[in-house]
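As you look at this complex, bear in mind that one protein chain is not there, while each of the others sits in place.
The block that comes next holds chain A.
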Amino acid sequence: MLVMTALAIVRTRRLFATAMLSGVFSLLSAQLFVVLDAVDVAFTEAAVGAGISTVLMLGTLALTGRVEKRSTHSPFLPLLVVGMTGAVLIYGTLDMPNFGAADAPAQTHVSPDYLERSPHEIGVPNVVTAVLASYRGFDTLGETAVVFTAGIGVLFLISALRRRRETGDSGNDRKGA
């Protein structure tokens, strides 16, 4: 179903449908995260990916156009590049451990340590919360810094737009210069 949704995004040229399909894609992936035991990630993906992203995209579509123009380029070169990249990536997965293997390197290095220590060091039942807020607190601080910077950037870009609208400047002065 995920693959079908992704292919539908490729095919459709109505951008409203594209935005909705990307929301569907996020929601489906959130369900997959629940199946893969990552409930916190599923929460975030459903709220942020399916919710906020879709709203932002619809807001952008309201300010721009709704229909995508047909591309004039031939799709063969992108298909070739994409096919080659995919082939290399799949070749890379051949050395990966089997899905769900308990003796995979990812499972045997530091994560048992976290699982063992967090009950008596942090005392929070949810290990993801304990690692996120305590062991990797600086990481989360950096993340908030990134979000803050992005927020400032968006505010600057949008506020410049509003200012020019108020002064009556159409803003399209360079079009076809």
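Before moving on, here are some points about what is shown:
Following the convention adopted for this analysis, contacts are C-beta pairs under 8 Å (C-beta built on N, C-alpha and C of every residue); 3 or more make two chains touch, one makes a residue touch a chain; residues count from 1.
The rule is short, and it goes like this: contacts and distances are computed from a predicted model.
Hidden chain, UniProt protein name from the list "cytochrome-c oxidase", "Yip1 domain-containing protein", "Cation:proton antiporter subunit C" or "ABC transporter ATP-binding protein": "Cation:proton antiporter subunit C". The missing chain lies against chain A, touching residues 2-3, 6-7, 9-10, 15, 18-19, 22, 25-26, 29, 32-33, 36-41, 44-45, 48-49, 52-53, 56-57, 59-61, 63-65, 68-69, 71-73, 75, 78-79, 81-83, 85-86, 89-90, 93-102, 104, 106-107, 110-111, 114-115, 119, 123, 125-128, 131-132, 136, 139-140, 143, 146-147, 149-151, 153-154, 157-158, 160-161, 164, 171-172, 174-177.
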